[in-house]
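One protein chain omitted, others in place.
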Amino acid sequence: MQWETVIGLEIHTQLATQSKIFSGASIAYGAEPNAQACIVDLGFPGVLPVLNEAAVDMALKFGLSINAEIGERSIFARKNYFYPDLPKGYQISQFELPIVGKGSLTIDREDGSQKVIGITRAHLEEDAGKSLHEDFHGMSGIDLNRAGTPLLEIVSEPDMRSIKEAVAYARKIHQLVVYLGICDGNMQEGSFRVDANLSIRPKGEEALGTRTELKNINSFRFLERALNYELERQIDLVESGGQVVQETRLYDADKDETRSMRSKEEANDYRYFPDPDLLPVEIDSARLESIRQGMPELPDEKRSRFASEYGLSAEDAGKLTLSRPLADYYESTVAAGAEPKMSANWVTVELGGALNKTGLELSESPISPEQLGGLLKRIADNTISGKIAKQVFEAIWSGEGDADSIIEARGLKQITDTGAIEAIIDKVIADNPKQVEQFKGGKEKLLGFFVGQVMKATQGKANPGEVNKILLGKLKD
Amino acid sequence: MSLDRSDVEKIAHLARMEMDESQIDAYAKDLSNILGLVEALEAADTDHVEPMAHPLHMAQRLRPDRVSEGDHREENQAIAPNVEAGLYLVPKVIE
Partner (left out) sequence: MQNQTIAELGAGLRAGEFSSVELTQHFLQRIERLDGELNSLVTVTAEAALAAAEAADRQLETGESSPLMGIPIIQKDIFCTRGVKTSCGSRMLDNFISPYDATVTQRLLQAGAVSLGKANMDEFAMGSSNETSYYGPVKNPWDTSRVPGGSSGGSAAAVAARLAVAATGTDTGGSIRQPAALCGITGLKPTYGRVSRFGMIAFASSLDQAGPMTHSAEDAALLLQTMAGFDEKDSTSANEPVPDYSEGLNDSLQGLRIGLPKEYFGEGLDPAVAASIESAIDVYRELGAEVKEISLPNSGLAVPTYYVVAPAECSSNLSRFDGVRFGYRCDNPRDLEDLYKRSRGEGFGPEVKRRIMIGTYALSAGYYDAYYLKAQKTRHLISDDFKQAFAEVDVIMGPTAPTTAFGLGEKVDDPVTMYLNDIYTIATNLAGLPGMSLPVEPANGLPVGLQIIGDYFAEAKLLNVAHRFQQETDWHKLTPEGFA
């Protein structure tokens, strides 16, 4: 039987605010346990929530970026359940009238085609704390620092039909929220967590199969692996006559398997109702307009602009706009006077390679875009060759200064004096009569040999184009 | 609407409250009586009435995003039933 995979994702993005969604406690990562849990986060008697403006604005920013329906009113609701990491016995979330309604996002598929993925809604809610399972005399320890951290939960339609599409969608959301500056995207620290709903159905069938929910996946690699495992598990189960049970399953990265979380399964009745401590949020058009004005250029817009404005291939434009810092780096390089296509090449290949090798982030790059631009200008104006430029690049990387001073100090300036080059070529031709004979006999590959000899004699400083031209002229005489 | 023992047990579990076996019947009776009182609502015609969650027609006020709370862990945990290393201790959480 041919099976079709159906996947929907719920992505929890931690919003990059300073303070919590309903209290003035800090959300900085890594504080001492419970040192950032104030009486509001701890759910002490009589305390009350007050909504953080930045969290609202960030949610609206996201809504605008996916062209979502944004209502004039949005309501907070309580989701009631008991769990030690949930101090009040309810989570303040949204149920009816979420802040962001229906929207969509376009992903690129592997074959180069595009697909629109529906986004059902995105709502604001508070995060829970953490249970630490190290043994405290047979007990668990509860750290509530994370309790009250603002989250935007982005819920997709079950529109993805392959694991690749699901991963592409998750990456695209990640890219978008980081671009928008509403999430730091740090998956290790839990700033971006994915829950995946997966079901299978016979190809051609319309009705959806029973889904399972995979919880708390915190890397794209794990997402792919968890979905692969779960897909195979479901197919095996159904093909051997079994039935998929609707349940929540946890992906165990160490064992590379998913397993049922029965403890969370027992008949949850969340008893949602509007939180009487919070009033309806009214979104007026002035607020939306001012957020719209402050929107950064989005990845897709940037990519098409890069292609048209800089004449880049779709692939290069895509690579360079993967992240906002990279795109900014590229544009600063071009702004420093470098040729756009050459810049694309150098930023992705040379700089990308060097960063990769040293394990540095772009923000830690020892070479500034201005320095790189300065170097590339010297290639364009024939001061140095591409090959020499790589030497200069390394020198800038190790802190020896910028391109011009290095070229000067090391005497790397290209020989552009045609007379001087001609003299050297004449000598090379005179010294290698045998090769000249063979070349003239039709072995044209030997041109490289002559170029190499000339470069060697000039320590690479001769302009390769010029050398080629003169050599050919002389050899073909 | 009348509640029986199993309803009471189910509700008490949802609300995480232990119920003494001997009290369940009394709760079933009291809760049924209260629901009997509430039944008067059924007769009200509310077909075209909007639900009212709040007495005042105000909008939610937004707080500037500023860290205003410092570390009061010591004070807050001074009254906690069981803490160690800054953590609240509870019987093992099984996931």
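Letters A and B name the chains as they come in the text, with residue numbers starting at 1 for each one.
The working rule: a residue touches a chain if its C-beta (ideal position, glycine included) is under 8 Å from a C-beta of that chain, and two chains touch if they have at least 3 such contacts.
A quick note: this is a predicted structure, and the numbers were derived from the prediction, not measured.
Asks: Looking at the full complex, which residue from A:27, A:55 or A:142 touches the chain that isn't shown here?
Replies: A:142
Asks: Looking at the whole complex, which of A:39, A:436 or A:451 touches the chain that is not displayed?
Replies: That would be A:39, which touches the missing chain.
Asks: If the hidden chain were put back, which of A:54, A:278 or A:376 would touch it?
Replies: With A:54, A:278 or A:376 as choices, the missing chain is touched by A:278.
Asks: For chain A, which residues lie in contact with the unshown chain of the complex?
Replies: These residues of chain A touch the chain that is not shown: 39, 42-51, 78, 80, 82, 84, 87-90, 142, 269, 271-273, 276-279.
Asks: In terms of residues, what is the contact footprint of the unshown chain on chain B?
Replies: 3, 7-8, 11-20, 23, 27, 30-31, 33-42, 44, 46, 49-56, 58, 60-61, 63, 72, 75-76, 78-82, 88, 90-94
Criterion: only the chains that are shown with their structure count from here on.
Asks: Provide the C-alpha centroid distance between chain A and chain B, rounded to the nearest whole angstrom.
Replies: That pair's centroid distance is 41 Å.
Asks: Taking the touch rule as given, give the residues of chain A at its contact with chain B in the complex, in rising order.
Replies: Listed in rising order, the residues of chain A that touch chain B are 17-19, 23-26, 32-40, 42, 44, 50-56, 76, 82, 84-85, 131-133, 136-144, 250, 261, 263-264, 269, 271, 274, 276, 278-282.
Asks: For chain B, which residues count as touching chain A in their complex?
Replies: Against chain A, the touching part of chain B is residues 14, 16, 53-54, 56, 58-69, 71-73, 76-77, 82, 84-95.
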